[in-house]
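For reference, the structure I am asking about is given below.
Heads up, one of the protein chains got dropped from this complex, but the rest are sitting where they should.
Chains here go by letter, A, B, C and D, matching the order in which they are written, and residues are numbered from 1 within each.
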Amino acid sequence: MAVGGLGQVDQTYDGSKLRVGILHARWNSKIIEALVAGAKAKLLQFGVAEENIIIETVPGSFELPYGSKLFVDKYKRLGKPLDAVIPIGVLIKGSTMHFEYICDSVTHQLMKLNFELGLPVIFGVLTCLTDEQAEARAGLIEGKMHNHGEDWGAAAVEMALKFN
Amino acid sequence: MAVGGLGQVDQTYDGSKLRVGILHARWNSKIIEALVAGAKAKLLQFGVAEENIIIETVPGSFELPYGSKLFVDKYKRLGKPLDAVIPIGVLIKGSTMHFEYICDSVTHQLMKLNFELGLPVIFGVLTCLTDEQAEARAGLIEGKMHNHGEDWGAAAVEMALKFN
Amino acid sequence: MAVGGLGQVDQTYDGSKLRVGILHARWNSKIIEALVAGAKAKLLQFGVAEENIIIETVPGSFELPYGSKLFVDKYKRLGKPLDAVIPIGVLIKGSTMHFEYICDSVTHQLMKLNFELGLPVIFGVLTCLTDEQAEARAGLIEGKMHNHGEDWGAAAVEMALKFN
Amino acid sequence: MAVGGLGQVDQTYDGSKLRVGILHARWNSKIIEALVAGAKAKLLQFGVAEENIIIETVPGSFELPYGSKLFVDKYKRLGKPLDAVIPIGVLIKGSTMHFEYICDSVTHQLMKLNFELGLPVIFGVLTCLTDEQAEARAGLIEGKMHNHGEDWGAAAVEMALKFN
Partner (left out) sequence: MAVGGLGQVDQTYDGSKLRVGILHARWNSKIIEALVAGAKAKLLQFGVAEENIIIETVPGSFELPYGSKLFVDKYKRLGKPLDAVIPIGVLIKGSTMHFEYICDSVTHQLMKLNFELGLPVIFGVLTCLTDEQAEARAGLIEGKMHNHGEDWGAAAVEMALKFN
């Protein structure tokens, strides 16, 4: 898909009252870390306080949807409800069909999760055919693409505030 | 698919009592703008008042379904309920599998959204393999196709009125 | 798929007490009209009264599932509840991926609609790769296939009566 | 998929208290009949009484999920509730995309039906690319495969009893 548009926000948003959860898988960790850093940097730039950016992990991408639910429930119980959650995973095509079935079921469930949780769930999952594609989208290949985590951070703030 | 039939309405509809929301993604913005203009023009032609055509945006197409729900909920809260919503996005095949998973999950959720929101949710998403395909369907290539946004505007009015 | 079996009913059904709705899209209208005529002819043959065959339209196939719900709801409100609904659409592969996403989401939602509406929703959608395939299945190419609309009419009557 | 394992039950089950419904489509009827016979033979072998094996039909495979619900509901109303249902259909790839969309929507809905009906719904649907593949899986080609209907009969008894 053409790249460059998603990061352009339509207006300034004040994220200073928001609490945002980032839940990331631990596979392909170098790429994941860059994406998490990109998301966090953008959240900070939009005024989200550092202590209100809560980062947690699950083993793999299949755990992202239910993990997001448990994550959101936990912070509700703690009296510190999240206003948006950014599940982050990096899936790369392998020799079996694992990639296809995981990508498909995770994407569908993250989509539905917006409705089940009643808060924005951003699609922070890369579904790549090669390692290099994933690295480029994490901003790890100089002169190529920007870090998509930034887009996800911006989307979380916008979606949490826009329709209030 | 053969083109030309969708815009032919079966009868005249009086949209003067309707309030219609257009929610569009901001990727591929030139094409999106043309589609939004086409939808709006058709709504006006069917008698929808300009102040009753409400246009809002979300970052990308993945945000269209939940954004549509938030959009509809907001205008219900404001005492100005929408009678139909037209989510508009342009997805173009890239080198990863992002296109496939986003198209699939967005289409399924927009379909279900009709039932969850209890109002017509028009499928205003182009799922193209090339930029040119998308431009043609936005009426941007002279002598090729008509602007599909017009079909979506017409469908919104018809579906909002037909079974009342 | 091998052709010829679906139209063979397992026994005679008396449709004289039934009210059946046919909801068709308006794309590819020549083919649609033939299919609608085939379904209607079979309903009449099974004893459904002409005034109890109610035909309505929506713009395209994406509107068939939610349109079917609105159609069913309307006739319930009017005190003339439908006993079965036959959504009819003709989808033909084009150059974008629109065909695939519409076919997939429409099929899944029509399947679920049986359960949500609590009445038989027949799958009257052709998902063809060429115009000729669709014409053949509408009985428009002499000496080739029978009109599949007939099968849908027969299935509607059988499914509306069989498990009572 | 490698063949041979499914029919091996883990222990003996006493089906003498069970009532099992077989619902089959009527397309590709020679193959269907063999599969139904295989399922029935295995049910009898596990002690299910012949009068408690109830066989009913629907036109095509798309009707299997909602037909199964109507079938189960009917026998509940009659005071003879089913303990498991085996929907049987044979889908064979043709020249349009009908095969793909029917297979996909039927499989998903039969899966969900286990949960909606609260009883085992066995996947008795062959999704074949050729007639010969279907015949082999119905035990109709000597020296090739066993009749898969037997596996479905065994699975129905096991799933109806195992977790009580």
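By definition in this document, contacts are C-beta pairs under 8 Å (C-beta built on N, C-alpha and C of every residue); 3 or more make two chains touch, one makes a residue touch a chain.
The structure presented is a predicted model; accordingly, all values stated were derived computationally and were not measured.
Here is the thing to keep in mind: the chain we left out touches A, D in the whole complex.
Set against the missing chain, the residues A:15, A:65 or A:153 yield one that touches it, A:65. Check D:27, D:46 or D:123 against the missing chain and you find that the one touching it is D:123. Set against the missing chain, the residues A:16, A:29 or A:45 yield one that touches it, A:29.
Chain D residues in contact with the hidden partner, per the touch definition given at the top, are 1-3, 5-6, 8-10, 93, 103-104, 107-108, 110-112, 114-115, 120-123, 126-129, 133, 137, 151, 154-155, 158-159, 162-164.
For chain A, the residues touching the absent chain in the complete assembly are 26-29, 56-60, 62-63, 65-67, 69-71, 73-74, 91-102, 104-106, 108-109, 116, 131.
Keep this in mind: only the chains that are shown with their structure count from here on.
Inter-chain spacing, taken between the CA centroids of chain C and chain D, is 26 Å. Here the CA centre of chain A is 42 Å from the CA centre of chain C.
Counting partner chains per residue, chain D shows two or more touched chains at no residue at all.
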